[in-house]
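I'd like to ask some things about the structure below.
Omission of a single protein chain aside, the complex is shown with its protein chains in their original locations.
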Amino acid sequence: MAEALKSVPGRPGVAKPSPILVVEGVRRAFGGLVAVDVEHLEIQRSSVTALIGPNGSGKTTLFNLLCGFDSVDEGEWRIFPGSRGGGVQPGPEAEESKLGEVRLTGRQSYEIARLGMVRTFQLTKSLSLLSVLDNVLLAAKDQVGERLSRSLGRRWREIDERNRSAAMEILERFGLAHMSDEYAGALSGGQRKLLELARAVMARPSLLLLDEPLAGVNPALVESILEHLLKFPAEGMTVLFVEHSMDMVMSISDWVVCLEEGSVIAEGPPEVVASDPLVVDAYLGREE
Amino acid sequence: MDWLEITVDSLRGSVSLVAAAYALSSIGLNLQFGSAGLLNFGHVASMLVGAYGMAIVVDLGGPLLLGVLVGVAAAALLGWLWGITTLRLRADYLTVVTLSFGEILRFLIRSNWANPFTKSVYGIQRFADEFYDWNPIPDGDYGFEIASNPIRFSERQLWVMSVCWGLAILATLLFRSLMRSPWGRTVKAVREDEDAARSLGKNVYLYKQQALIIGSVIGALGGILLGIETQNVYPDFYIPLVTINAFAIVILGGAGSVWGPMAASIIYWFLFEWLDGVINSAMTEGYFGLLFEPADSGRIRTVLLGIGLVCLMVFRPQGLFGRRREVILGGT
Partner (left out) sequence: MSGGLLSDPKRRVLVVAALAIMTFTGSFGWLWDGAALGQDDVDGQQIRGVMEVIEDEERRPVEGVEMIVSADGVEIGRVRSDASGEWSVQVPEAGTYQVRLEVDTLPAGVQLTDPERVELSAVQVREGQRKTVRFSLGPGFTKSLSTLESLSNLVVLGLRLGAIIALSSVGLSLLYSISGMFNFAHGELVTLGAMLAYLLSTSPGGPQWHLAAAVFPTMLMAGCIGGLMEFGLWRPLRRRKTGVVGLTLVSIGFSLFLRYLLLLIFGQSPKPYKNFNIQDPIEFLTVSTPPKNLFIIGLAVLLLLGGGMLLRYTRIGTAIRAVADNRELAESSGIDVHHVFLVTWIVGTALTALGGVFLGIGESVEWDMGFKLLLLIFAGMVLGGIGTTFGAMVGGFAIGFLVEISTYWVDVQFKTAIGLGVLVLMLLFRPQGLMGLRGRIG
C-alpha cells in the first residue's frame, strides 16, 4: 500500500488514503516545557514511516503518550487495526476493533498493546532473569496458560510448543538463536536491542513503534535487519520508527515525519523531507 | 557443654512442626517476593488471619474444616486488600502498608473491643481437637536415638508434622507448576520490568494481585497448622519478627527457587535450635558471668538473626544454593 503514498502531498498533518493511526491535537507539557504538541498526524497502513527530529524534539515522549505510558494534557488518537494483525491477545477490546476504529485516548498501556500497537524502548528493557527464548515467548499471543485459571491445565503446553518454534524462527532471523538458553541479562547492549525487536515482532502487532531500534547494533547486522523491517508491511505490520541516521531513513522508509520542539514541521517522502529547508535547518543543521 | 545433645536436639527441631509450618508459609512469601518481586513486610498477617479465622469459627461452635476455609478465605481477602491499596502506587509503598496492616490487625484482635471474638490478649485455646480425632497414627512414641539422645515424637506430633510437611511438598509442587507455566513466565517478567511487560499487553496489576492472594493463602495455611499444633492463638505471637523469620528463610534458600524454602526452613530451624542450645548451656554454665540473664537467650538469638540477615544480604544475596548472577535482589 506504500504506493498509495505517492499521490499524497508532503505537508504537515496531511491526510492519508488508508491511515492505521490518527493523532489529533495531542499535547504534553512538563512544567513550562511543551514536549509534544502534534496538531494532526496520520500514519499510512502497511508503510514504513520514519519519525525524525533533533534530540529532545519529543519523539520518545510522543511514543510514550501514544502507548499509554504517559498521559496527555489534551488530545486524542485512534487506531484502525483493520482485518490483518488484529490484537496481541484477543480480549473484549478486539471485539470493538472489528468495527474498524478504536479510540485509544485514556486507555491503559497494556490494553493499547493488546489492540495491536506495540512499542520498543529507547533505553532497552530486557527481562534479565528470563532466558532469551522466554523473553520472546512472553510476547506470544493467545497463550491460554497465561491465565491463572488455566495455568495448571495441559492445554497450554500444545500452544506453547507451537509458540516455541515460532519464537525460535524469529530468534533465527535476528541472529540470536544460538543464545536462546542464555539469560537475557547476559546479552550485550546491541543484542538486547535485537531481542527487544524480536519480542515486539513475536507479538504480531498491526502497528509497531520502534524507538531507535538499531542504535548500537553492528553494521553488518543492520543490513539484514533492515531487510526484515522492509518485509514487515507485507506481513501485516505497519512500522513507525525513530532513527537518527539519515542514510538509514532514506534507504528504507516510505514516508518521513519530522518533529521539532514537539510539533510536526514537515512530512513527506524521504527525498523531499531531507531537502526541506525547515528540516535541514532544524535537524541536520543543528546536528552537525 | 554437651555438643552431641545440642546437635541432636537441633536435628529434632529442624524437622519439627515449626520448621514445617515456616516452610509452608515461606513458600507463599517466596511466590510474592521471589517470583513477583513484591516486598511484603506483613506476611505475618496472612498467618494471623488464617489461624484466627479458624480459631474463631471453632470457638463459636463451627466445625474445624469450616474454620480452615474461613481462615483461607480471610487470607485471600487480605491479599486482595493489600493489592487495591498499593499496587497502583509506587512499589515501595507496599512495604509500609503491609507492615502497617499486620500491626493494625494485631492491635485490633488484642483490643478489648474485639474481646467477644478474639479473647484479646488471652487468645483462644483448644480449638483443634477435631483435627487430632482424625489422627490415624496409633498411640505411641515414634523415633530413634543417636548415641542415647532421642529424636522422638508422639503420635499427635507426628500427625501434624506429616500433614504439614505433606502440604509443604504439595505447595512446592504447585509453585513449580505455576512458575513453569506461561503465567509464571509473565509474573517473572512483571518482576523484571513492569513497563516491558505492559508494552507486551500484560496486565501487570492483575498478576501482582494474583501473586499476593495465592501467597497469602499459602502463608495462612502455615499459620493454621502452627495454630493447630499449639492449640493456642494469641495476638503477641504475630509480631513483625515472624515475617522477618520467613524472609530469612526465603533468602537463605534463594529467592524464587523452587525447593529453597523447604530446604532453608530445615537449615534455619536447625541453626535456631542449635544457637538456642549453645546459648542456654553457656548461660547455665556461667560463661557469660553477670553479663546476661536467662531471659536474654532469646534476645541474643534475635540479635544474631539480625546480623545474620544483614550478612546474608551483603555477602550472599543469592542464598545458599543460588548462583551469584541469578540474584533477583540486586537490580536497581
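As written, the chain order gives the labels A and B, with residue 1 at the start of each chain.
Everything that follows uses one rule, which is that a residue touches a chain if its C-beta (ideal position, glycine included) is under 8 Å from a C-beta of that chain, and two chains touch if they have at least 3 such contacts.
Everything numeric in this text was worked out from a predicted model, so none of it was measured.
Asks: Shown chains touched by the missing chain?
Replies: Hidden chain, whole complex, touched shown chains: B.
Asks: Which listed residue, B:66, B:146 or B:307, touches the chain dropped from view?
Replies: Going through B:66, B:146 or B:307 one by one, B:307 is the residue touching the chain not shown.
Asks: Consider the whole complex, including the chain that is not shown, and state which of B:85, B:135 or B:177 touches that chain.
Replies: Of the listed residues, the one touching the omitted chain is B:85.
Asks: From the listed residues B:49, B:99, B:171 or B:258, report the one that touches the chain absent from this view.
Replies: Only one of B:49, B:99, B:171 or B:258 touches the chain omitted from view, namely B:99.
Asks: Counting contacts across the full complex, list the positions on chain B that touch the omitted chain.
Replies: Residue positions of chain B that touch the missing chain: 37, 39, 41, 84-86, 88-90, 92-93, 95-97, 99-101, 103-104, 107-108, 110-113, 241, 244, 247, 251, 290-296, 298-300, 302-303, 305-310, 312-315, 317, 329-332.
FYI, only the chains that are shown with their structure count from here on.
Asks: Centroid from C-alpha atoms only, then distance chain A to chain B, rounded to Å. What do you get?
Replies: 45
Asks: In the complex formed with chain B, which residues of chain A make contact?
Replies: These residues of chain A touch chain B: 67-69, 87-89, 108-111, 113-114, 118-121, 125-130, 134, 137-139, 141, 143-148, 151-152, 156, 160, 183, 185-186, 196, 199-200, 203.
Asks: Touching residues of chain B toward chain A in the complex: what are they?
Replies: 174, 177-178, 181-186, 188-189, 191-193, 195-204, 210, 214, 325-326, 328, 331
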